[in-house]
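Rest of the complex left out; these chains stay put.
Labels for the chains are A and B, by order of writing; each one numbers its residues from 1.
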Amino acid sequence: MTPAAEIPLATGAEMHRWIAELYPICRSITGNGIRQTLGRLQEQIPLKVHEVPSGTPVFDWTVPLEWNIRDAYIKDSSGRRVVDFHVSNLHVVNYSVPVRRRMALAELKTHLHTLPDRPDWIPYRTSYYSQTWGFCLAHRDLLAMREEEYEVCIDSTLESGNLTYGELVLPGASTEQIVISCHICHPSLANDNLSGIAVAVALARHLQSRPRRHTFRFLFIPGTIGAITWLARNEESAFLIRHGLILAGVGDSLPLNYKRSRRGNAEIDRAAAHVLRHADPSSGITDFSPYGYDERQFCSPGFDLAVGRLSRAPHGQFPEYHTSADNLEFVRPHSLEACLRACLDILFVLENNGCYQNQNPKCEPQLGKRGLYRSIGGTADSGQREMAMLWTLNLSDGHHSLLDIAERSQLPFAQIFEATCSLAEHGLLRKVDHLQFSAPAGMNRKEPTL
Amino acid sequence: MTPAAEIPLATGAEMHRWIAELYPICRSITGNGIRQTLGRLQEQIPLKVHEVPSGTPVFDWTVPLEWNIRDAYIKDSSGRRVVDFHVSNLHVVNYSVPVRRRMALAELKTHLHTLPDRPDWIPYRTSYYSQTWGFCLAHRDLLAMREEEYEVCIDSTLESGNLTYGELVLPGASTEQIVISCHICHPSLANDNLSGIAVAVALARHLQSRPRRHTFRFLFIPGTIGAITWLARNEESAFLIRHGLILAGVGDSLPLNYKRSRRGNAEIDRAAAHVLRHADPSSGITDFSPYGYDERQFCSPGFDLAVGRLSRAPHGQFPEYHTSADNLEFVRPHSLEACLRACLDILFVLENNGCYQNQNPKCEPQLGKRGLYRSIGGTADSGQREMAMLWTLNLSDGHHSLLDIAERSQLPFAQIFEATCSLAEHGLLRKVDHLQFSAPAGMNRKEPTL
């Protein structure tokens, strides 16, 4: 079952390079920015790109018009571009209707957005669902604008077209799914959307060459409307999702933080908490709230899927959030790599968790005669390896999963799993299947995946 | 449904005036002191006064004799009243049998009660269930008494008569009841009994002119034997009590404290904890114990009603407890008013709590197109109003009550309820009744009460 050509795990530096390539593209919830982005990702993974026509009803919403933009500026009376879309695509309120007019500063100001307490940063603003236009600029630049007439141009189109998203399905032994989803609708913001995209691509690249129990589904979708569109078009297969992870804002320098699913104690919630606790004591857990990224949709009460979110700096609560300071320096290669490792560890738990039955449940089996136990007794400590075997034997009554055992013993899941494999090899444990696998011929279920 | 003449909410100063009027009356568990007190309350609310004859069996108890007192004193050999009932009715052990004798100090001392460590305060003592007599006085005054013969007089009667209590029922849309109860059996003690009476009267005055879901029952009863008498005479209707609140000692300057019902997690327990947490972070919650006020009876195992208690200083654990220092200065207008507000907030939760069903449960509904959401996106914070809507939509799966949602979101119940009304108006929520209302014709259930 070893894949012909296994792709090595991406490094943090590699993922950072991918982000740098995607950074200049002006993305929005629809339009060519997304198409261009997905095109680049297809160079790495065999993404399928879907187009959903404007006007398509998706639950309570409607797929909006497609927005495209070529240029935008504010020129002063001397003809100098005071604000220029080609310098930063954040300068235009995303989804602005076209405009081409001359106006005095006073009128223009009602369309200008700045951050007075961060005078050098450009804010990121959107206006998806009310037809208006605007510019975002550094507050320092606004203060420098004199009372004169300005020429204002947004060369955008807002027309019937499509909403675009990317999807990659990696079939597993079971039809039960793990979904990994990230948003792809933000323009030049590095942590907010590009960091999640980079880690998702790295994960997909790695998983496609590995044996898999679950079917993995990767979604690269516009935030909110993209998730709603996908769920509306895939209602039935949504209910095959057993576990899900939203990746958003995973590149900054703060510790990893997992936001629980609405269920709060789903297997993904416990797996993520377990992995983060062992990986980095400074990492955090946040309770579900119905605000944030696309967990809002996956965890709406009509779906209530076991989908949590991996992030770093708390959503919306750091100064760089939705500003030009969320740039390539804000994202650290090391952070991307640690997030990728944490994702793999979480997926390892989800793939290999299960319940086992101790085949010698009355008293301990004699591990020594099987070469599983040290021969000289009396020393104070049993090693972690032996403790992992004793815990696994003691709790493998068919009701405790390996994750339960890892939690109760405070040992890492990987160690419990290793002990399990070793005990199962000696016939001391037998798996009690809890996933409804229809394993393909030739797949050895005892072999760990990932 | 707006009442013809709505009575404005009583102020702390008003309630304090009521207490001052009732303060001089010598109340006991039976007798004219209670009748006089209830008579005064009838000037404010249409109380019904009940009389239960002495000797009536009430569960394991018997309604005792009626006690009345006209005068009591200790005169020294010069004829001076050393202790005088007309100076303070605390001077007589409450329920003392009549006595008229001369005796030496040594013998008299066996009938005297003082507080050596609070030498200026008169203790309050009772002897309901053993036929004896006694006087209470300041320890300083005891020390000044010389060895001489004293004339002792308690001009009381202990005769067959009645136990008296007051009751006010305010019918609501449902026969399910909320009971508000306070004790009325203490003589000149301001916090211990009068503060609870004042807040209960203010609540009743306010509620009688408002639409009501529940039927409200107000009890003004002698402690212990009064509660036992009421429960024995109203056993069936006691089981219509869904929630109850004992008001006792709510006027001092310490923070509010809610004592849980025996059940510990009844709706009243959760509502009170929620309201106190939001009203004042220094307020406290105390677990049930079978000692204190009439929660002892309502929470006896044969009833086990969801009745908690609102107080301030912990029962019996402050120096002024059951002494002459529990006087008009000990009770603060502001404390009475804050307690009244807390009661109204708790009742608001009980009246308006319920489960709703999100009518658009798959993904979020588009609040923007209904004018319920801001139009410019990208800012870091969603306002509390929007958060209240998102939480209510997310958890309204028919199983979470609005109080559940308020607790999980850490938002005040009133804000969740406001969001609920607004979403229900737009057809996004529908109520799943959990109270068995038989709503009267014309009553709009969506309208909040209180």
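Going forward, a residue touches a chain if its C-beta (ideal position, glycine included) is under 8 Å from a C-beta of that chain, and two chains touch if they have at least 3 such contacts.
From a predicted model like this one, the values you see are computed outputs, not experimental measurements.
Engineer: Assuming all chains share one sequence, and 2 are in place here, what does the full complex add up to?
Structural biologist: 3
In this section, only the chains that are shown with their structure count from here on.
Engineer: Can you check how far apart subunit A and subunit B are, centre to centre, with Cα atoms defining each centre and the answer in Å?
Structural biologist: 54
Engineer: Using the touch rule from the top, collect the residues of subunit A that touch subunit B in their complex.
Structural biologist: Of all residues in subunit A, those touching subunit B are 58-61, 93-94, 113, 123-130, 132, 134, 224, 227-228, 231-232, 235, 262, 289-291, 296-297, 299-304, 316-317, 321-322.
Engineer: Within their complex, state which residues of subunit B touch subunit A.
Structural biologist: Within the complex, subunit B contacts subunit A at residues 358, 360-366, 368-369, 375-382, 387, 390-391, 393-397, 409.
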